[in-house]
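Heads up, one of the protein chains got dropped from this complex, but the rest are sitting where they should.
Chain naming follows the written order as A, B and C, and within any one chain the residues start at number 1.
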Amino acid sequence: MANTFGHLFRITTWGESHGGGVGVVVDGCPPRLALSEADIQPDLDRRRPGQSKIVTPRKETDTVQILSGTFEGLTLGTPIAMWVKNEDARSEAYSEMATKFRPSHADYTYQAKYGIRAWPGGGRSSARETIGRVAAGAVAKKLLRERFGVEILACVSQVQNLQAAVNPETLQLSAVESNIVRCPDAAVAAQMIQLIEQRRAEGDSVGGIVLGVARGVPPGWGEPVFDRLEADLGKAMLSLPASKGFDIGSGFNAIRLTGREHNDAFRNVGGRVRTLTNRSGGVQGGISNGETIYFRVAFKPVATIMHEQETVDAQFQNTTLKGRGRHDPCVLPRAVPMVEAMTALVLADHALRHRAQCG
Amino acid sequence: MANTFGHLFRITTWGESHGGGVGVVVDGCPPRLALSEADIQPDLDRRRPGQSKIVTPRKETDTVQILSGTFEGLTLGTPIAMWVKNEDARSEAYSEMATKFRPSHADYTYQAKYGIRAWPGGGRSSARETIGRVAAGAVAKKLLRERFGVEILACVSQVQNLQAAVNPETLQLSAVESNIVRCPDAAVAAQMIQLIEQRRAEGDSVGGIVLGVARGVPPGWGEPVFDRLEADLGKAMLSLPASKGFDIGSGFNAIRLTGREHNDAFRNVGGRVRTLTNRSGGVQGGISNGETIYFRVAFKPVATIMHEQETVDAQFQNTTLKGRGRHDPCVLPRAVPMVEAMTALVLADHALRHRAQCG
Amino acid sequence: MANTFGHLFRITTWGESHGGGVGVVVDGCPPRLALSEADIQPDLDRRRPGQSKIVTPRKETDTVQILSGTFEGLTLGTPIAMWVKNEDARSEAYSEMATKFRPSHADYTYQAKYGIRAWPGGGRSSARETIGRVAAGAVAKKLLRERFGVEILACVSQVQNLQAAVNPETLQLSAVESNIVRCPDAAVAAQMIQLIEQRRAEGDSVGGIVLGVARGVPPGWGEPVFDRLEADLGKAMLSLPASKGFDIGSGFNAIRLTGREHNDAFRNVGGRVRTLTNRSGGVQGGISNGETIYFRVAFKPVATIMHEQETVDAQFQNTTLKGRGRHDPCVLPRAVPMVEAMTALVLADHALRHRAQCG
Partner (left out) sequence: MANTFGHLFRITTWGESHGGGVGVVVDGCPPRLALSEADIQPDLDRRRPGQSKIVTPRKETDTVQILSGTFEGLTLGTPIAMWVKNEDARSEAYSEMATKFRPSHADYTYQAKYGIRAWPGGGRSSARETIGRVAAGAVAKKLLRERFGVEILACVSQVQNLQAAVNPETLQLSAVESNIVRCPDAAVAAQMIQLIEQRRAEGDSVGGIVLGVARGVPPGWGEPVFDRLEADLGKAMLSLPASKGFDIGSGFNAIRLTGREHNDAFRNVGGRVRTLTNRSGGVQGGISNGETIYFRVAFKPVATIMHEQETVDAQFQNTTLKGRGRHDPCVLPRAVPMVEAMTALVLADHALRHRAQCG
């Protein structure tokens, strides 16, 4: 529970923003998968702060080290421990964060729950925790690709009111990585970047949508009734910092259609059962139907802004707090590898679960 | 996994649409809670088909029986087994459902996964499975109300394009139950009912939104990092049949605001830490902050319609299928007790989890 | 937890001695296994009270009913719910058990834990709870036999000081079932029966040892480091009522040997890796090595005796209590199917777990 995700392909993350480091233990990975740090580091680099002008400038190299679970370049079937040392432990001996709760952050709720919190950098609630997820997700992506032929992708599809048209069937990683906002629609991407820079100049921030895609999932993954694919994907995405919503396939837009307009007709296409449309988003009754899985994740605007805001202090007295220092106007480009990672973790788990019961 | 939900307040449901019955085992309920069938039956009656003209006419009394876990009217701390016998096992000796996959149902995916399926009534994928959830949810609601002072509510807030204005702070059960569509806004409810009747007449169906509300949750429930309240609520809701989306607080609407517009300022109100707005939906960093929790669940239009549709048969040959018999144009009124139940199950679990670690 | 056992082949039992019934939900069973009540009932009959003169005369037919999870005689992959109705709910309106704690029973500890207990028949702590285990174990045994070629057996090998010589390699069910004490050594069995009858005549009771055996387990089942086969088998056996000890292979006798005397040498026998001796009991490093798995379970003498004993009442006042009514001098013959069931549950779970990670 709590800091563990998955049942058969299962990860446990640990670490605070300013402690010794952050890391993850991956348990249940099948043996004999070729794996080294070179398979992990690229996704950590995509997640890293400071990679472009539109994300937080926090400077960390975030170099991953595999501590266990591999031998001569292959996984052993034993726990894969990976970690990244914390480097940017800036002296914050005096910080308003120690005594005031940042609005729409987790400072107050951690204090209310535990009676203590690691205030520097947000402690456990820092997005730095997602390093462990992204590292583990890189393993899951490799497993899915090499053993099951499944491809995982994600991209930014909306920033505030700027919407890109993205086709889950044809989305390519190269298009995602072709610009710093990770939106495959070049024209809209340019507008998004401009908008984010404007918000940064205003000391403000934006939210938006990340689209997640899984292609090549065979029919039959996902377990009724509680561990439906969409339920596990939803939980995975809603466990990401700043996420506020999730929908799959037609999602919230489904409600404007009638059943007649919405249903996906089945057809035999080349000997395989296909649906003519894919409003189901690749999942029916909680189980994959062989079509492309796609879903949206809504991220709220970043809570840290460079404006004075009303809040209370540790003694619950009214006060104000103004963000200072590093300002991250938009988490979306960095959320893309997080969404990929969580998608891969859900699917790797269900791949093994399906094999266990029906293999 | 799979058919079990929750960690400390934990349920396992079982049963197919046309087998011996459907039921649930509730494990982990605290002892000495007054409990009898009279606490369970009302919610089952609200979930039951045939309760009004706008839902499916399937005739079942759905009378619950408690088989274990209580003694002299009090819970024992041991598993509470409850079940409802299947009564409506109509002879369907000849049925197209045995040989054809209903579009946008789970027939094909169950067959693909298991190589077998209980086709009568949809088997395990039937909404009848939710009887166990609703029964267990009634126990959880009682526990939350009597031991923790928490109130759970839900209502229909949208049918296709008809949107009601509902205030989570003031929503009352009596208003929800004042009409058959379970929308507290009487004027919009009347329109909704009219729309649903029209769709039924057309042999078609509608979807919409159920709003879920939890009031009185103290600060501190929910566990970072994976078992955030919103993640567990999201999973719970997305495990309901026909659900396609979930968002909490400002949700998908958050993305149109800037951080400055979106943040919830803290204020000391009468000695308690409160937020002036509640775009967070009562949860920050995955942990309750003492404000009202509210969220939306999107349900697609019912897949069974009275029109001929393209599909394939068990041999993957193209064919058509026309719905016949019972027609449920709108699942939303019956989804209201389901959403309440799943909300209660998540919160009862987290109430116990919080007490375990921080109590 | 608590009332659930197993991870992938997973059971949840419910029921008190005198409530509506006792039952089990089996989740995770692979689909398309032929299954009907006829596969379950024989083991329940072997577990049933009143089957011979040396066990408790409680009269119950214990007729099992499968409520879900099968269709046309095959498992569906969905939860298999099974139950046995309680019939022997004798009026015990006045019973000393309601107000006094039976020595070496669970009356006091249940009361201390929960502040309430179902005193008739011992409630949840009654051996009647094992009906669910035995029913589920029958499914697991069938799965292991038909899909994995694994055979599960158990027998009584010791009653008080009477020890039988049993060879795990050659033990046969027919020999076990050839006498009412379920000891394959006919000569010792006769002495055991005589001893048990003598103890019954004295109003006293006996304990002993049940030997468990699994043959045909391939190399590779079991998971380091916590879910070693012997750890999971040990937990399974120690969760049975009245069990006090468990050892595997050489077990407690291993400590008298030196390493040189104890080690099992490896040899290539017909192309397979075998051990010349089997002091390891078929498990090395927590993982099966292909040899026969065998272990011992120690059961204490039955706590209910027909003598006056010192105890306290519900107000913690000193008093005495004398057993009356049904007297079960020896639980061992009925424990044999329980040990088989728990063995099968552990191995079925690990069979699926192995397939998931390494399949």
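Basically, a residue touches a chain if its C-beta (ideal position, glycine included) is under 8 Å from a C-beta of that chain, and two chains touch if they have at least 3 such contacts.
In this text the structure is predicted, and so the values were computed from the model without any measurement.
Note that of C:L35, C:M97 or C:I305, the residue touching the chain absent from this view is C:I305. Within the set C:G69, C:G207 or C:P337, the residue that contacts the chain not displayed is C:G207.
Within the complete assembly, residues 1-4, 7-8, 10, 12-16, 19-23, 25, 27-28, 31-32, 65-71, 74, 76-81, 83, 113-118, 123-124 of subunit A touch the chain that is not shown.
Residue-level contact of subunit B with the missing chain is found at 7-8, 28-31, 77-78, 224, 352-353, 355-359. The missing chain lies against subunit C, touching residues 1-5, 7, 13, 101, 103-106, 108-110, 112-115, 124-125, 129, 158-161, 199, 202, 204-209, 219-228, 230-239, 241, 243-252, 254-268, 271-273, 275-276, 279-281, 283-290, 298-305, 307, 309-312, 316-318, 353-354, 358.
To be clear about the criterion, only the chains that are shown with their structure count from here on.
Seen from the Cα centre of subunit B, the chain whose own Cα centre is farthest off is C. Taking each chain's centre as the mean of its C-alpha atoms, subunit B lies 39 Å from subunit C. Mean C-alpha position of subunit A lies 26 Å from that of subunit B. The residues of subunit B that reach two or more other chains are 1-4, 7, 13, 113-115, 124, listed in rising order.
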